[in-house]
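Just one protein chain is left out here, and the rest sit where they should.
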Amino acid sequence: MNIAVTGLNATDNPGPGVPVIRSIKESKEFNGKIIGLVYDSLEPGIYMENLATKCYQIPYPSSGLTHFYDRLELIHEKEKIDLIIPTLDSELYAFIKLEDQLNRLGIKTFLPTIEQLNIRGKDKLFNFCKDNGIKVPRNVLVNSVQELQKLPDDFDFPLVVKGIFYDAQIVNNIEEAVSAFQKLSYKWGFPIIIQEHVAGDEFNVVALGNGKGSLTGAVAMRKLYITEKGKGWAGVTINEKKLFEISRLVIEKTKWQSGMELEFIKSKNDNEYYLLEINPRFPAWVYLATAAGQNLPYALIKLAQGEKVEPFENFTAGTIFVRSSWDLITNIKTFEKISTLGEL
Amino acid sequence: MNTKNKYERPVINKFYSGMMNKFGSQTIASPLKEIEGKRLNDLTDKFGSPLFVLSEKKIRQNQKSAIRIFKTRYPKVQFAWSYKTNYLNAVCKIFHQEGSWAEVVSEFEYEKAKLLGVRGENIIYNGPEKSRESLITAIKDRAKIHIDHFDELYDLIELTDELKLKARVAIRVNMDVGIFPKWDRFGFNFENGEAHQAIRRITAQKNLELIGLHTHIGTYITYAESYKVAASKLMNLANWIYDEYKITIDYIDMGGGFASLNTLKGQYLPAEQTVPSLDQYADAIANGLLEVRYKGEELPTLYLETGRALIDDAAYLISTVIANKRLSDGTRALIIDAGINFLFTSFWYKHKISQATEADAHTENTAIYGPLCMNIDCINEGMNFPAMKKGEKIVMEYVGAYNMTQWLQFIKMRPNIIMIMNDGSIELVRKAETLNYLLEQELLPLKLT
Partner (left out) sequence: MNKYRIPENLAISDSGFLFLASTGETFSVNEIGKEILKGIQLHKTDEEIINDLLNDYDIDKQSLQKDFDDFILQLQKNNLALL
């Protein structure tokens, strides 16, 4: 069983590839190779010992699907990949569009459909939640600074300015909003999402949907330490029924097939959980779920193979993760290899 | 003589973290040397450069497949070719032969459609500016007049009374379909009751016959579900009309706005990965129309004014490399003989650009500029492209929509447009402009001679 995983960028804005691999390798049943697929020759996962058997550079999907596919096919010829697990938002469209082609090569995938992906798209989430009775902050989509100046009157600062794929910034006045708008649109394109700011504590859920409408597993976490970029640097698993109810509903309504992260804020005003965002993949803290008793990445592999997977019943609340920085040391020769040959 | 090694231009790349890795830098899949079997160099030898090339086969295929896609989802469908997208006679004629009517937005387009033999009743007359003279013609021709604002409605009331003739009208409705920006500058608003008010006014006139409802929710809409919302809102409005006035309308016109495979400049991912297919748009529209049960006597026909999605990929622009340059920061730049004057859409699209000759495998970040003496004349600010020699050809794809109508005559004459016909022959469908063509319109006051 050879599994290819993307997103080995375990940086200060980490991709989930490393914890996904760590989870898979920890499963006693797993017996096979892990192939790391990387976009940059400095992705830390490349340099971690005993992580991936082999790493290959792949082109960004934005360079064109044909080219992207050709590279995957070449890697497949060498490594005989059985399953690919993409872990980054921006590459999902490409993998979904190529799903049939990959399946024909004998590479399995376990992905949501484009329609499902669009529902959770940051610009569409509002309507989805409204239709299903899930609390959600209001938002508008903005394509230009002129439109930004014409926000509805009842949108009061502070507001949250969000990129279509990544990044969010809280702004306190229109000047800050314009500057955030320009920065984010330059980076991620349009539209930009302007969202009401809900003050309160943040909670996250990692969930796995089996593609038929049921929830295979879910673990909730409260962030204990948040970096300047808003990333959880430490967190603790919690048991809160309400969070699972909402997560189950989302998985059911979307018939989600893949991992998912749901981001909530418990509003200080009404003590309700507001769904801020759905990320269409496992989060970078997914190993916490594994450690707490739900190895969701490995369960995904079994689902992808068509095996029946019993839903996880529980997990250990009070399991803590603390992320740490650790300098990996390597030689320029290693860097040269991955840079010039594209594989290591 | 001993055989020599294959030469490749020397290239150096600096590694930056986060930069496109070299396994991703070769974005050019392969050169595009031919269009439907015609070598690009042969075409430009004969017709000059730059050169627009249209494909009859592709246009017909696009229209046929669009009809099939919509007809398999909704029983009654009528397309009307959006003249503003491309109003070359040859292009319009093909669409008309494929059964499409004419959708025009100005007096000039209206006359062009009539000259092409389109019957008045098969012309949809849209747009915010309709002169009184053109409205008189349209009333007499029994054209379908889509009213954009109250002033036009009052004009029509006045004119039909004077002429003692009936006008066949629809109103354009704008609405909130959950997308931003809202296109609320055209037509009557649905949510605030303006549309209902306009309908009340129309039905009170004995000389105005309300035959349809029209909306056009925006342009390059990448979220198909918005059309579902729009379609069901119009159907609900149609039911309201039936309840109030017992009028069964003939049609619901969903306009256009489907995205093509061109990637917008602000888009992070290429269009091929994100743009819905025509099937998805059709699903959304048919579901929206059918989920609201129509109460009138007969289900209204679905009109579509699809432009871009039917013509964009049926045209190419071939251009010639004039020079190579290095900008002050070291970026390679290519100057070609077609700029924004002929490729107006490059203001908002990252057009797909290919070389027409076999080039070396190494690509480099390259800016592509047109020949105009203006800084804004930039086709692409930076894309991976192989080195090209002066005189070599490059070709831009998906240029069929808007470029042949919005193009500029600035310091250069507009070039030839040819069409590769179904039988393989090549026809010139618009001659390159000449100095005489320009001077014909000019008058030099005698005092200045």
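Every chain is named by a letter (A and B) in the order it is written, and numbering of its residues begins at 1.
As a convention for this text, contacts are C-beta pairs under 8 Å (C-beta built on N, C-alpha and C of every residue); 3 or more make two chains touch, one makes a residue touch a chain.
Treat the numbers as computed from the prediction; the structure is a model and nothing was measured.
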* Structure fact -> Across the whole complex, the chain not displayed is touched by subunit A residues 332, 335-336, 339-341
* Which subunit B residues would touch the chain omitted from the figure, given the whole complex? -> 4-15, 22, 326, 330, 362, 387, 389
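Here is the rule we use: only the chains that are shown with their structure count from here on.
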* What is the distance, in whole Å, between the centres of subunit A and subunit B, each centre taken as the mean of its C-alpha atoms? -> 37
* Asked: Inside the complex, what are the residues of subunit B that reach subunit A?
  -> 15, 17-27, 29, 178-181, 223, 225, 264, 266-270, 272-274, 276, 384
* Structure fact -> In the complex, subunit A touches subunit B at residues 39-42, 57-67, 71, 90, 93-94, 97, 114, 118, 123-124, 127, 140-143, 147, 164-165, 185, 188-191, 339-340, 342
